[in-house]
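Every protein chain but one is kept in place in this view of the complex.
For subunit A:
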């Protein structure tokens, strides 16, 4: 059963979207939220567990101070107010991946509240209000075995991996974001991207969406233009890439528009996003939602961050992505558009590192946005996944600048570096790629060209200077491109004039 959808541009003539996001970030702490277990991703199932994170009878949680600090730093980076006293709460529900029968979370007393994050789309700035940032524990992971889809339906049995259970999870909740209009999907995406960059710059998490260390739930609603009330929202769960965030919002807008056009009501429900089709499908209806029976976690003492400690954490915050972008744009003398390209290409950090390794900003940008972007595109990988380091790119730039290689040779050097043959200088040596000086070999090649093409020499001497190109080409062929064309041209001119 596929949904009826309204064309995107058409729905915008009648409806106004409001989006909101709940983002979960798995912190990169060395140990779990309430026990000493390791948090390494990809370990053998159930090897990073203990009585506490398995919820064995009698076990008790103890708060990981590192996780509190990381959450406060995220809150500070988002301009939040940090609570001077707050408690954890139990969120009670039954599911095999929550070993205690409740998730230890925060309810009405979050650690951080009332912040904001400015994001830019098409040169326009949108302020996203942050309602709260709180800390909780992750659940285990269910593995449904025996079915074709990996989903619970059709599976013969299910396994649970508790390695993930108890990993600290920060939830960042926005207030509804109105007023983005047609750009609502892009604003949602830009918000998640910016949040990801902030968390990364703080070193609080590796924020790998593909590994699930950053996960999004996207709320979307539509209201008729001019309406004073917002529409009923749906919550699309597990939207796990930036592109999907945008697609999920767009899809929900188109689907809800069709529902409203038909005179029906949008159901308040949880929906699942499907990467393959870009569509959403209904999950649990919120109207029959569980009563989580929240109450303050009696096994934990309240968290009361010391004012001086919070001030010290604030003072030690690194430069945040927006500030960094502004600084680099100015240092490198780029226009806003150029900067946006750089950021969208995912090359900002690479260019910065390449400049730090000694390359000129223009040169570094040229490499990463040009030749290297092409290579990444051909290989279908991110720039960062290329087997070349910023230091190697800077070195390559130096070799071109000092005339050791020309642009054509440089590309061959890059081939060698990407093939794992070592640093550029090593590749130049090993492959014999250096531009020839006025060596005996080059003099011989020039003499050979002159001797082999008396007719061309005559034309040049008769004033047809353009004919010299044919002689240059002949030398370049003989030297298999290793000669510097300008040098060859000069040598030929000297000899033709002198004869």
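The working rule: a residue touches a chain if its C-beta (ideal position, glycine included) is under 8 Å from a C-beta of that chain, and two chains touch if they have at least 3 such contacts; residues count from 1.
As a convention for this text, contacts and distances are computed from a predicted model.
Engineer: Between "Glutamyl-tRNA(Gln) amidotransferase subunit A", "ABC transporter ATP-binding protein", "SufE family protein" or "Formate dehydrogenase subunit alpha", choose the name on the UniProt record of the chain that's been left out.
Structural biologist: Not shown, but named in UniProt as "Glutamyl-tRNA(Gln) amidotransferase subunit A".
Engineer: I'm checking contacts with the chain that's been left out. Which of A:44, A:122, A:276 or A:291 qualifies?
Structural biologist: In the complete complex, the chain left out is touched by residue A:291.
Engineer: Of the residues A:124, A:299 or A:448, I need the one that contacts the missing chain.
Structural biologist: With A:124, A:299 or A:448 as choices, the missing chain is touched by A:299.
Engineer: For the chain not shown, which residue from A:102, A:251 or A:368 touches it across the whole complex?
Structural biologist: Answering carefully, the residue with contact to the hidden chain is A:102.
Engineer: Where the complex has a chain not shown, which of A:56, A:225, A:317 or A:419 is the residue touching it?
Structural biologist: In the complete complex, the chain left out is touched by residue A:56.
Engineer: Against the chain that's been left off, what residues of subunit A make contact? List them.
Structural biologist: 51, 54-63, 90, 92, 94, 96, 99-102, 158, 160, 291, 293-295, 298-301
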